[in-house]
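Heads up, one of the protein chains got dropped from this complex, but the rest are sitting where they should.
Chain IDs A and B follow the sequence of writing; residue 1 opens each chain.
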Amino acid sequence: MAEPVLVTEALTKEFGGLVAVDQVSLDFATGAVHAVIGPNGAGKTTLINLLSGELRPSSGRIHFQGREITGAPSNRIARLGVGRSYQKTNIFPEFSCLQNCWIGAQARLPTSMRFFRAARRYRAVAERAERALAQCELAHRKDVPAAEISYGEQRQLEIGMMLATEPTLLLLDEPLAGMGSDESARVIDLLRRLAKDHSLILIEHDLDAVFAIADTITVMVNGEVLETGPPSQIRTSAAVRESYIGEGDTS
Amino acid sequence: MDLTAFLIQVLNGVQYGFLLFLVASGLTLIFGIMGIINLAHGAFFMIGAYLAYSLTALVGNFFVAVLLGVFVMVAVGYLIERFAISFLYRRDHLYQVLLTYGLILVFNELQKIIWGTDFHSVPVPALLAGSVPLGSTQSYPIYRFFISLVCLAIAAGMYLVIARTRLGMMIRAGAWDREVVQTLGINIGRLFAIVFSLGAALAAFAGMIGAPVSSVYPGMGDQVLIISFVVVVIGGIGSVKGAFIGAMLIGLGDTFGKVLVPNLASFVVYALMAAVLLWRPQGLFGRGT
Partner (left out) sequence: MSARSESRLVSRPLVGLLGLAVVGFAIFPWLGGQYYVDLLMRVMILGIFAMSLDLLIGYTGLISFGHAAFFGLTGYVLVMVTPETGSISVWLALPACLIAAALVAAVIGWMSIRTSGIYFIMLTLALAQMLYYFFNDSTKYGGSDGTFIASRPSVSIGSLRLLDLGDRLTLYYVVLASMVGTFLLLMVLLRAPFGQVIQAIRANEARTRALGFAVQHYKLASFVIAGALAGFAGFLEATHTGIISPAHLSWHESGLVMIMVILGGMGTIYGAVLGAFILVFLQEFLQDMTEHWQLALGLIIIAVVLLLPKGVAGLPKQLAGTVGGRRQSRDAASVVEANDG
C-alpha cells in the first residue's frame, strides 16, 4: 500500500475561457476505492477524461505507478493498465456481448497486426474475454447482440469490456447511472469484489453506494477539490454539506 | 513578368477566386449547417451557365436573363431539397455522396438532352463590353471588373446577413452545432430549405455571370465541383470566411500556376490543399470534426 497508484499535480483543463478542472492535486492509493463526488458541472467527468488520456491537460501532471503519463494518448494509457467505463453507455451495439469483451481482451496482445491466424484460435484472448464476461455476470448472454440486452445489462457490459483488458486501475464514470435498486445492488457487489484486487476511482451521484464502498472520498466543486478524506470525515463536514445545499437527493 | 502582366494575373486570379467563393460558400454552408455532402453543387453552376445562354437568347438582355435565372434556380434548389436531399439528413455521408453523385449523372445527361454537346458562348453584354487600359500596352476587360465587383457586393451582403440578421444567426448557430439549433425550436426544415436553395442559387449565379468569360460546355460542373471542395476543405467546413480566403488562395494559386508552371497547374491546387491540411487537418477556420 506504499506508493499511490495515481498522482495528479496541479492538474488543470481549460476550454476557451472556462476552467473545468482547476489545479487538482490528488493521490489515489493503491488498492483503494477512491470516490469523486460533487454537484453537476464540478468537473468530475473532465477529470476522468484527463486521467484516461481522452483529454490533454492544459497544465499539470499525471503519474501512474510512478511513471509520468501526462498528455499520453488514451490507447497508450490503457495499455499501461488503466481501464475506463463510461457514464453514457459506450459499447459495440451490433456485436454480441462476448464480442464486446473480445476486443478488450485482444488489446492485451502485444499487437493485433496479425493477419492470418483466426482470432478465435487465440486461446488466451478467448479465456480473458470469457472471464470478463463472467465477472460482469453476463455469461448467459454471450451471443446476444449488445443492442438487444437491457439497459442494466448494458451497464454491466460496460464494466465487462473494461475488465477484459485486465487493468490494474479502474476509472468508473457513474457505473450506477440510471439503475434501479436491484441492479445497483448487483453492481455494487461487483465493485466490492473488484476492489479486492484492483484500485478503483469512482465518480458517482448515488451517495449511499459511495459511502458504502469508498475508502476515500474527494469532493469537487467548480473544478476544484473542496475536501478529501474518509467517508466519516466527509459525511460530517460542514463545507461539504454546504456545497450540496440545493442539490437535494442526488441518487 | 512585368508589373502590368503581374497585375493582370492578380486581377484574373481574384476574379476567379470570387466566382469560386460564390460556389464554395454555398457548399460550405450546406455541409456545415445541413451536414450534407452535395456533389451536385457543380451541376448547379453548370445549369446557371446554360440558363444564361438560353435565357439571354430568349430575352435578349443578359441582366434580365440573370435575374430570371436566379429565380428559376431558387425554385429548382427548393424542389431538389424537398424531394431528394431531405431524405439524407439522418443518413451516413456515404449515402449522401452516392445520391448526389446520381444527381450529377442525371443533370449532366439532362443537359446533353436539352442543350446538346456543343460548346456555347454567352456574349458579354454591350454595356460592359469595353476594356480599361492598363499600363501602356495592355488593357483589361470591363466585364471582368464587373464580375469581381458583383461578387464583392454579394460577399458583403452575405456578411451582413450572417452577422446582422436573425437568419444569419440561425445559420451561424447551425454551422456551429446543428443539434443546438433544433433544441432552440427553430424550424429546421425551413432553415435547411432556405440554405440549400440559396446555396444552389449562388452557385448558379456564379455560373451565369462567369459564362461570358468562359465557354459553356458539358461537364463544366465537374471541374468546378472538385475545386470547390478543395476551397471548402482549405477554408474549413461551415466557415464562409474560410471559403473566401480559400477561394482567393486557390484562385490566385491556379491562375499563377497556369502561367508559371503550365504543366503542373492542376497539381498546384491540390498541393496547396495538402499543405494546408497537413498543418491544420480541419482547415483554416474549421471546427475540427
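In this section, a contact is a pair of C-beta atoms (placed from the backbone, for glycine too) under 8 Å apart; a residue touches a chain by one contact, two chains touch by 3 or more.
Bear in mind the structure is a predicted one, so any value in this text is a computation, not a measurement.
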item	value
Among the chains presented, those that the missing one touches	A, B
Option touching the unshown chain, where A:Ser59, A:Ser112 or A:Ser181 are the choices	A:Ser112
Selected residue (touches chain absent from view) among B:Leu58, B:Ala153 or B:Ala274	B:Ala274
Sole residue of B:Ala204, B:Ile237, B:Leu252 or B:Leu284 that reaches the chain not shown, by the stated touch rule	B:Ile237
Of A:Pro4, A:Gly60 or A:Gly104, the residue in touch with the unshown chain	A:Gly104
Chain not shown, touching residues in chain B	31, 37, 84, 87, 91, 93-95, 97-99, 101-106, 108-110, 112-113, 226, 229-230, 232-233, 237, 263-267, 270-271, 273-274, 277-278, 281-283, 286, 289
Absent chain, residues of chain A that touch it	52, 54, 73-75, 78-79, 84, 90-96, 98-99, 102-104, 106-109, 112-120, 122, 125-126, 142-143, 145, 147-148, 161, 164-165
